[in-house]
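Encoded as structure tokens, the structure appears first; notes follow it.
Removed from the display is one protein chain of the complex; every other protein chain stays in position.
By letter and in written order, the chains are A and B; residue numbering begins at 1 in each of them.
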Amino acid sequence: MSAPSLLRAPAGAHPLRPRAASLVVAAALLLAGCAGGGAAAGPTEAAPSPGADDGYPVTVDNCGTEVTLEAPPERIVTVKSSTTELVLALGAADRLVGAAFLDGPFPPDLAEAGADVPILSERAPSAEVVLAAEPDLVFAGWESHFAADTIGDRAELADLGVATYVAPAACQGDGYRPDPLTFDDVFAHVLEAGELLGAREEAAALVEEQRAALAEVEPSTAGLTALWYSSGSDTPFVGGGSGAPQMIMDAVGLENIAADIDAGWGSIGWETVAAAEPDVVVLVDSAWNTAEHKIEVLESNPVTAALPAVAEGRYLVVEFAATEAGVRNVDAVASLAQQLAEVPLP
Amino acid sequence: MTTVRVPPAASAARTGVVARPRGSRVPWLLVGLAVLVVSLLLALVVGPASVAGPAPITPGDVLASAWHHVSAWLAERGLPVAVAENPLSRVRDAIIWEGRAPRAVAAVLVGAGLALCGVVLQAATRNPLADPYLLGISSGAALGAVAVLVLGVAVPLPVAAFAGAVLALLATLGLAGIGGRLTATRAVLAGVAVGQAAAAGVSFVIFSTAQGDSYRDILGWLMGTFGAVSWSSVLIAAVAVVVLGGALLGFGRTLDAFSFGDVAATALGVHVVRTRWLLLVLSALLTGALVSVSGAIGFVGLTVPHVVRLLLGPGRSGNAAVARTSAAVGGVFLLWADTVARTAFAPLDVPVGVLTALLGAPVFAILLMRSRRRGEA
Partner (left out) sequence: MTLLATDLTAEGLGYRVDGLELLRGASLHLRAGTVTGLLGPNGSGKSTLLRVVVGALPASAGTLAVTEDGLAHDLTAMRRRDRAQRLALVEQDAHAEVPLRVRDVVALGRIPHERRFGAADGAADAVVHEAIERAGVADLADRSFDTLSGGERQRVQLARALAQQPRVLLLDEPTNHLDLAAQLDMVRLVREVADAGVAVLVALHDLAQAASLCDEVVVLRGGEVAAVGEPVAVLSPALLAEVWRVRGEWVTGERGRALVVSPL
């Protein structure tokens, strides 16, 4: 059940034996494809090692764990939509052997590419399910996926020859948590993913495309305030000041009423919401908690029902999968900006 | 030869003892009411909307708004009162009168009810660790809540929670009553069994079905929160507390009879099995109603009776006094706890159950230390 040993384990695990190592280098040289452009900019290192001109081996510091790939991964398993869609967008659909715990359907432009990707699990997958697909890289959307009781401890997986990579925006540790998350971070993460996957060119192109699309969006200058309402009815779970919701709202030109929550998301009281009297409400739409449901909650709660935004239905809708750092954030910005333009404001 | 029974008057005259001397009568009732009123007023004027933003809601605003509503109500009934203007906008008025006010009243009611249930259950099962959720009630209610919040069953949340609580109660009583008398021990054990089963069900549903961030909803409910309390839930709680709680308060003396066990209670004329059933059912219904309003707030029912017994001392530890006092203390305590929960960590709104749990631990530690000291005497 072991994956091809083209990888070096992270610090702390046993190194490959010298003879095997030289075989590995030779194999890597043989299998290496065209190298992409220069090294990725951004908070993590990706050092092209001497002797290989395809960018491999690639080493990155991922949430405090050193991850090194000797060659492009051929059997990728992704967890969560953000990472899956990133892999698809980088043109590596043929190397994607399994996806788990998706948050919703793929966006139209990736639907075809993702149509044949095997879905390993509807919910957070177990170790067995993931390992049965014999991956050489598991690309997870949340750091918590790599625990002993979920997919497995990162060091142990590395011992099995399975590299693990967490979406950098989801790192929780000090110094790794993006605070605040910016589009520069998101694009840097895309480029780093490109490094790892051996899709440097695709990554660069994608980032270019997204930067351009982002530049086209004119943030609103009307100084409107907004509530980013993700879930919860007793106490709403809302977008806070340092994560993707804030990043998106900044780009749209909305002021987040919960910006002083020093986290990506947080639970606040309805009183706080009502006191801030947001001009619009951004509703996160998901299969398990629809925008309609949230509207119902807002309208049935006497404290919020009195808000002009609720009374007049000034709602903007964004899909859940687009609210985690990934390739859909820019689309979300564009969509929200357009919706904002169409919302009747006083 | 002396007689055991003599006419009371003659006895009193002979021994010179009149009724037991009462100490200085602190008007506890008045003190309690005063504390309650002050706490409610405080809860009304305190909150995130009163500190943050460009135009915080001041206590003066609250009073003026109150007078506006009162004067409007009086004027409607034809009284010659000038209707005062409301300094608060519609939204801010709602913050106070649809948000803070029902929340404060609900906190008092739920705290009083839970503490009362705690007293009753601790006496009826002769188990000092009994709490209102003893009979698997909170787990049953949680199962109902999870059905709505996670599985999306289209039933109002309070109804589902209450239904879950009642089902758990029936299961517990059924299990405890099967093939034997309903003794205290059997009731407790059955409650543990049903509670664990329901809790397992809750965990399973959350684990296998919850997606994205939907677990936040159920987490808040499981900890207990007053976040979405409206006047209609206050009504539910009020009816439950007044009707069921009132009935329970009448059992004070009967609870005392349980002090020395079932045999002694029977010898004092109490129908032990029937009374125990009745007490358990009434407490469970009351608890179920309260849990459906606020989720399962822990530690109030468990610790307030002990604290009150400590405060009252052995001299006034009859269950009637403990029950009344616990209701009062529980109500005020939960009101303060909720006020702190929604203001101290602003803008975060912490579930009040988190705070009560935090406070429960040191309380128990203190109780333990005191009992050890006494035990070594």
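In the analysis below, contacts are C-beta pairs under 8 Å (C-beta built on N, C-alpha and C of every residue); 3 or more make two chains touch, one makes a residue touch a chain.
Because the structure is a prediction, the values reported are computed rather than measured.
Although it is not drawn, the missing chain touches B when the whole complex is taken into account. Note on the undisplayed chain: of the listed residues B:Ala107, B:Ala141 or B:Val270, the one touching it is B:Val270.
The omitted chain makes contact with just one of the residues B:Trp28, B:Phe207 or B:Phe260: B:Phe260.
By the touch criterion stated above, the residues of chain B touching the omitted chain are 1-8, 11-12, 15, 17, 19-20, 250, 253-254, 256-257, 259-264, 266-271, 309, 314-315, 317-318, 374, 377.
Note that only the chains that are shown with their structure count from here on.
With centres taken as mean Cα positions, chain B sits 44 Å from chain A. On the side of chain A, the complex with chain B involves touching residues 103, 123, 230-235, 237, 258, 260-261, 265-272, 274-277, 286-289, 301-303, 305-308, 320.
Against chain A, in their complex, chain B makes its touches with residues 47-49, 52-53, 57, 90-95, 98-100, 152, 157, 208-214, 216-217, 220-221, 225-228, 230-231, 295, 342, 346-351.
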